[in-house]
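First up is the structure itself, then whatever we jot down about it.
Missing here: one protein chain of the complex. Every other protein chain is in place.
Right after this comes chain A.
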Amino acid sequence: MNLSQDHLAVRTTCAYCGVGCGVKATPRADGGFDIAGDADHPANAGRLCVKGSALGETIGLEGRLLYPQLREQGALRRASWDEALDRVADKWQSIIAEHGPDAVAFYVSGQLLTEDYYVANKLMKGYIGSANIDTNSRLCMSSAVAAHKRAFGEDVVPVCYDDLELADMIVLVGSNAAWCHPILFQRIARIREQRPGVKLVVIDPRRTATCELADLHLPVKPGTDVWLFNGLLNYLAKRGAANAAFVATHTLGLDDALAVADLEPEAVAKACKLNLDDLLGFYESFAATEKVITGFSMGVNQSSAGTDKANSIINCHLLTGRIGKPGMGPFSLTGQPNAMGGREVGGLANMLAAHLDIDKAAHREAVQTFWASPRIADKPGLKAVDLFQAIEAGRVKAVWIIATNPIVSLPDADQARRALQKCELVVASDIVQDTDTNAFAHVLLPALGWGEKDGTVTNSERRISRQRAFLPAPGEARADWRILAQFAQRMGYAGFDYESPQQIFAEHARLTAFRNTPQELPRVLDIGGLAKLGAAAYDALEPVQWPLKAEDESQQGSARLFGDGHFSHPDGRARFIAAAPRLPVNERDEDYPFALNTGRVRDQWHTMTRTGRAPKLSEHIPESFVDMHPQDALLSGVREGELARVTTQWGAMVARVQHGGGIARGSVFIPIHWNGQTASDARVGALVNPAVCPVSGEPEFKHTPVRVERFPVKWHGFILSRADVNLGGVAHWTRAQGRGFARYELAGRNSIEDFGLWAKSLLGVNGDDADWLEYADRSEGMYRAVHIVDDRIEQCIFVSSRPDLPARSWLAGLFGKEMLDDADRAGLLAGRAIAQGEDAGPAVCSCFGVGRNTICGAIREQDLKSVAQVTACVKAGGNCGSCVPELKKLLAETLAEAAAES
């Protein structure tokens, strides 16, 4: 009998990065869902990265926020929707009445669907009359937006993913695509297999996983990208590589740009701390290769010179006319699933809607007319960092935070915390009950999560895809657009009587086409062709790239833009931007001698509220770390594997020291994901300086001066426990989700008198008759205990005065057993199988759970020479391929070791 559930599969879009991969969710008989790549989606053609593959592990209801709640006398209580929304509406009305519309604000998210974003923006700018709506996209790609607007006259990404496959050279700047945009990176990797001549150049201060596949890695000094690209502009101009006809006909401002770019390669190499030959190699290749894509991401955007960095890149493409044609162009790789969609509907404080500008009266008039709204914001609102400063200063008295976690993710995050502590009314719409931010909310509103919500997102290549629901709404959770519309109606506003996301989408589509003629308010963004979709057509909408004008008969959308040399500035010409290079705002000094760089790790996403639930994703990197050069560690008095306190002028945190081998002296790297829910003290946001790019308002996440010191502890330990453990009294802890258990890494500064008593009280084990195994070597400060309930392992705790604890993997595996056998039991306190069986080592391939030792062993014993052979042998790398760079590295290392030994 054929039990295929295929016909029940729902096609949707991944919840994570801006690649926007299509996902197929197929119900299983057990109530779960099989998650697979959608073979028909053009972004990924069926492939998914490890995060996307694990989406099915993240849709359970544990920890979900399911009912509206109100905080009274410090404690939350359940409330009805009516009561909660009335409370918010009353408060907003009184604040607006007393202090004006700029005293309230929305802080929203690139996780929202376009329809949600549209309603929030319309409500704020057209009805409340303020532009105080900003988004976490401000922290992500607002510099790219600003650069696009300056260069092209509109926030338009001119290229598409297929161009990556048509290019002869791909330059990735400030992008660890191997980890952050894995499917795009896999496309690059595959095309290089087919066409080995395609060059890959990676420009990044760190030697990331992305560099493992690169022909050339330029480890620029942090913050010096503008020198590099100004130098390139100068080199191209002097080498005669300019496309004079294109420049003359379609651009303005080259002379000014060249005037500030007068840098010889020698000077660039010095400023950027690069090897001159490598630099010239890059310049020559760039000059000689017509089909070049320059992909850029957070390493460019998250800078106090972020907009200039992006423009210095775009300048080089304008000079060579390499834009709008197949296989070439500047390419902003966005971080969030719907950063682009948010931009389309104006979800940033300095935009209006549908690519219309807030500072132009004709634009304001057009939008207000279209909305028939009572008012229209006439000046930009507060950008993210300014917004939270205004909240702390008391100028903004009510903030509604939707689908984001600013106390973790904003720079100077302790300031954000102070702001929310002082704020009169904090409303949080979220899908999770406990977050660092929700702890300060006066009103908690349950929203729909991925798999439940319904609407559209736009990816990095302007492709609009449907996110479709395949799960019922849990508890009393509601879609964000519905919450906002119901709130708007309580505020007494007409124009929010939506009944479906399709109605909102249609309105948005009409607005993009509104007065969008060459004679009126021409914009590239025009999806008038989608305005007439009925409910059924909207449901069935296939991924399509904008623009898609109503009069476009093919209705195919546009793969690439500006091919005709016509840009969005009124004169149709693109602009060179004179970007004078400047250093980061806060420079290193004696007290803070290292530059902190922040970023993602491969298997986690943002503040881990979703990826943190997937055991598969916790295995790769289970806790926060500070990656630094061994020499810097030595100077700072810290050692690999031990804890360090990392301090800046703004805040401090604790992380484990790591020598990843990819970081130059003078810099350290800390991941962004860990927060108050997953660790005692690991919010890197608290360290980040609040300097922003003056043009885009994007913060300088990639450069904060820091100091690293020992974090002395008396003992180290870990707990694996089926139930969550309250570790309030422990100096340092991190939580990672395992399969059937929570894993805690611990360290303490207290002396423990009676280990047994202490451990039992920590783990909540009562009574002498508990099945409790223990091992103690008191004078070494070593203690181990395991708690068994009904022949299953319930909890275990391992403590040592030195960080020499056994690997967690064998013990972790026991949580999957319904009954421990004698051999298991004998090994419990040793933390490993006592009979045979090898330690697989830390997980490298999360998909197949293949450990480092297994891989290195296979390489040595089977004499493997290529990643393909490794995959054939131990499966690692055979699914998502995210670990292929690491496999390459392991292969190289192992072969080098073998060569050295022989």
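Criterion: a residue touches a chain if its C-beta (ideal position, glycine included) is under 8 Å from a C-beta of that chain, and two chains touch if they have at least 3 such contacts; residues count from 1.
Please note the rule applied: contacts and distances are computed from a predicted model.
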Open item on the list: Out of "ABC transporter permease", "Nitrite reductase (NADH) large subunit", "Hydrogenase expression/formation protein HypE" or "Tryptophan synthase alpha chain", which one is the UniProt protein name for the chain not included here?
Closed with: "Nitrite reductase (NADH) large subunit"
Open item on the list: Touching the hidden chain in the complete assembly: which of A:103, A:366 or A:829 does that?
Closed with: A:829
Task: Options A:471, A:773 or A:807, residue touching the unrepresented chain - done: A:773
Open item on the list: Touching residues of chain A against the unshown chain: what are they?
Closed with: 771-780, 782, 788, 804, 825, 827, 829-830, 832, 834-835
